[in-house]
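A single protein chain has been omitted; all remaining protein chains appear in their positions.
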């Protein structure tokens, strides 16, 4: 099953960042807050602007992105938790 | 009886997704939350843009769509529960 | 007495849909919720758009329309309860 | 004393509609709710649109109009209670 | 000391309207509500519109104007209480 | 240290107006409310309008301005309390 996002929507899969406390103990993710990073799974065609033209997306599938803790809406697709958000909600692209 | 949606409105019929708990027991839908998926039944002519032009719809009857849990407004037509929402409320199209 | 709606306003007369419980008993309307259907009685000239042009109405007198439970404002004209709403509030046209 | 309304403002004098209960007793207005009808006393030059042009008013002095129960702002001019509202607040013109 | 209002702002001096009760007793102003009338003291150059052009003001110094009870912001200039409001807040011009 | 405001922002230094009670006693400022006047210290290049053009500022450094009691955001620069506000928040220029 695949989702084709509409317009300026982006489907993102959260990425579990490693978490280490100050004292060096790694905290399993269920005990910490969910990370704000993810990998773009699919993007729409772009935002329809006021003048009716479509603006191409600034992110693409495979990009690692940063987003706000409460961005997007969770959906479960084939047992996998995904987030659907707008390009607007993405703050930046993480470059290795 | 048939409904012809106005402008950018979309009529959607919820689709009951199968639900299985972690332990493998299938939960009948009345006990779980309503799914966020549906099939498009009818669409309007398109959104009237600020410049007065009509933008054709990005979804069509028969499309399987994903939408937010609280999207749309329920209407009962010929005993059948339908949802009327805006194209804006549809997050993506599910492709098999 | 007749009302000529301004701009994109629509005057609608609620239509009492028949109501039957699961067990087959017809409920007189005063005991149930008010229906969300109505017949268009009169329409304005159309919505004045941002560019100053008037967009003709998408519904006309006689149309049977679907609208949200809380759409419009009630007015009593010659002892008859009517609703004044905007075209925006009409979700679709019911075709027999 | 006369008021010249600015732009898209309209000055309206409420009209006391006759009120009769189901049993046929006429209720003097002080005991009932204020009616939602009025007569236009004066109108502005028209609404200044986004493109800077002025759109002429759709109502004129002498028109009998219908408006929402909470529309406008009351002003007392020469001992007479008037309402100042925007054309936007007028739902329609009552034609005899 | 003089204030030159910016853009579409208007400086208004409240005018104390005479107040008489139904029984004919004149109430000194401190016992009644503040009146909604005033005299325009100074006006700005006009509102900067979306297209960048300046729209000249519809009121001028010396005009007697009507405004909402809570319009504007009070300022004390040389011991005199004035109101600074936007042209938008002025409902109409009172003509003698 | 100097601040260069961005776009339509204005940096203002509050000016302590002399305060005298009705009985003629001068109140030191710490006992009264802060005044709503100030001197413009620096201005941005101007507001970027919807059409992309920059509108030059209507105030300049050295202007004595009037602003709302809660306008702007306080910043401390080199031990001096300043306010950063938008041109929009300035009601007028005080001319001696």
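Structure notes:
We call the chains A, B, C, D, E and F, going by the order they appear; numbering starts again at 1 in every chain.
The rule is short, and it goes like this: a contact is a pair of C-beta atoms (placed from the backbone, for glycine too) under 8 Å apart; a residue touches a chain by one contact, two chains touch by 3 or more.
On a predicted model such as this, the values are computed, not experimentally measured, just so you know.
Those residues of chain A that touch the chain absent from the view are 36, 49-51, 53, 55, 58-59, 66, 68-69, 87, 90-96.
Considering the complete assembly, chain F touches the hidden chain via residues 1-7, 9, 11, 42, 44, 48, 50-52, 73, 75, 77, 84.
Assume only the chains that are shown with their structure count from here on.
Considering the contact criterion stated above, no chain is in touch with chain B and with chain F alike. In a homomeric contact, the two copies may use the same or different surfaces; for chain D and chain E, under half of the interface residue numbers are shared, pointing to different surfaces. For the two copies, chain B and chain E, the CA superposition rotation is 155 degrees, given to the nearest 5.
Separating the centre of chain A from that of chain D, both taken as means of CA atoms, is a distance of 52 Å.
A separation of 42 Å divides the Cα centre of chain A from that of chain F.
Touching of two or more other chains is recorded for no residue of chain A. Under the stated contact rule, the graph of chain-to-chain touches is a line, running from one end chain to the other without closing. Contacting chain pairs in the structure are A-B, B-C, C-D, D-E, E-F.
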